[in-house]
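These notes are about the structure you will find just below.
The complex appears here minus one protein chain, its other protein chains still in place.
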């Protein structure tokens, strides 16, 4: 388990996530949080699909990106903002299922850049199936506090 | 200009795009089509954002993926289906603007795999600003006709 | 442990690796092999460096690519050839050490495409340090037997 730099890390992650209007639009929620780890859960919906009725690669990427980003953010000092520099995602199987989990984790937290990965799995009939793997670079910006509701 | 394998390529691309429920959800439309090229247009909306009010990286990726995918699909033979094997995207600047364009094009169309790129630009006050660059691998599946409405 | 399709998988991997003239040039060797896994070992040499005396990113990538490729190849049927479709590598720390290990493994072996990852670590004073993570797509070509010495 990694040691968070900010004792308020969990509140900070949840508040920031709550402000991602796009996560609300698609119905994604935080399923689990730990320092350096963030799991998002997304129920299947018919309006999130590509042409064959599978989850659109953009939606798979979106939950993977948010999960990886908040895994990185959880280790950043108070007052930092997180942004995605780049990511790469391999879509290994059609994203078919009742629900999807994106499990983001920090591989290495550097001073400026944090390397993260995220697996996306589909859950159908109680079974997990690997759907995608992401490898992403996140950047922490100091002195750029996240806009919070308060 | 590349030569399409299927004279009905344009109809095939438009019908397939019309079935991407997620493109409807976010409000993306085809702005331009040519063999090996596809441009999507997406107006900004407040429910497509990350925590700082910029377009979510997942939305940027989604329109880039669809634009690159249909650029590839436009060159595939009749009866083929397209799927994204993997993509990598560099998010170079905050996605802030009134409207976004994703310009996908084919770099090389192989037998099984097609390599594509896509630039995403933001338009604000009549000016274009580069937001992201994607490099993606698409796969054509023979004998897997896209499900069309008819 | 994955089940290899070809009982001769180990001989096939070792013979193919022995024909990679570039691995000989840089001094890389197979350190460990198992179905779906391949570890390469590379001693540091002053002629493998970038401008600051660290291992060149191209060398780090080369051993990661070969390790990931042979991890994939170990699961392919007899008579198949393997080629790298694409890879992405995050260089997380300067590649400084006495020796480097590239540990490749298969994430998912599909019919045509195999998704792999590879970690590269540096060993210095008996300690391992994470240097790089690769995420790569390998393709198996049927009916394209690897050219062997015999």
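As written, the chain order gives the labels A, B and C, with residue 1 at the start of each chain.
Heads up, the rule we're going with is that a contact is a pair of C-beta atoms (placed from the backbone, for glycine too) under 8 Å apart; a residue touches a chain by one contact, two chains touch by 3 or more.
Here the structure is a predicted model, which is why all the values come from computation and not from measurement.
From the options C:5, C:91 or C:130, the residue with contact to the unseen chain in the full assembly is C:91. In the full complex, the hidden chain is touched by chain A at residues 85-86, 88, 112-113, 137, 139.
Listed by residue number, the positions of chain C touching the unshown chain are 16-17, 19-25, 46-53, 56-59, 61-63, 65-66, 81, 83-91, 94, 146-147. The omitted chain makes contact with chain B at the following residues, 88, 90, 92-93, 107-108, 110, 115, 117, 130, 133, 135, 137.
Keep this in mind: only the chains that are shown with their structure count from here on.
Interface note: chain A and chain C, two copies of one sequence, contact each other through mostly matching residue numbers (shared numbers exceed half of all numbers used). Averaging Cα atoms per chain gives one point for each, and the point farthest from that of chain C is the centre of B. Matching CA atoms, the turn from chain B to chain C amounts to 180°, rounded to the nearest 5.
Our note on geometry: chain A versus chain C, Cα centroid distance of 29 Å, whole angstroms.
Among the residues of chain C, those touching two or more other chains are numbered 88, 137.
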